[in-house]
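Missing here: one protein chain of the complex. Every other protein chain is in place.
Entry: chain A
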Amino acid sequence: MDMDIFKIVIIGIMGTVFIVLIKKYNPEYQVFISIATGVIILLFIYSYLGPILASFQQLWSRVDMDSRYFEILMKVIVIAYVTEFGSQICQDAGEKSIGMKIELAGKVIIIYLSVPIVLSLIDFIIKLIP
């Protein structure tokens, strides 16, 4: 389990070698190999994410705070992660403008999700000011 990093590095190097190999003959397969390599590496990370999330949740339950905010935080993390994945693939394939638009969409959705937190912060500040 701890030595997964070696596997991940080897998978990454292998994907790169295949991309370099195939670039000459069939350039349209580059993006497929890069997506497959990315998905496999992210699925490797996935098995580590469970314990991390569980410990975060434990920590959060110790503090007397609304669990709704924790859900928003998780959603924002997932959106950032997926957005980055998609936009990197688009930019690697040379479509910078689509990648930028995916990033913009991610940013807008994150702002939309975090509006309740900002509002509650402003409420709190107004309460503090007599």
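Everything that follows uses one rule, which is that a residue touches a chain if its C-beta (ideal position, glycine included) is under 8 Å from a C-beta of that chain, and two chains touch if they have at least 3 such contacts; residues count from 1.
We take it that contacts and distances are computed from a predicted model.
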item: Undepicted complex member, UniProt protein name, chosen from "Putrescine transport system permease protein PotH", "Energy-coupling factor transporter transmembrane component T", "Heme exporter protein C" or "Stage III sporulation protein AC"; value: "Stage III sporulation protein AC"
item: Contacting the left-out chain in the complete assembly, out of A:59, A:82, A:104 or A:118; value: A:82
item: Selected residue (touches chain absent from view) among A:26, A:55 or A:120; value: A:26
item: In chain A, positions touching the absent partner; value: 11, 14-15, 18, 21-22, 25-26, 28-29, 32-33, 35-37, 39-40, 42-43, 46, 49-50, 53, 71, 74-75, 77-78, 81-82
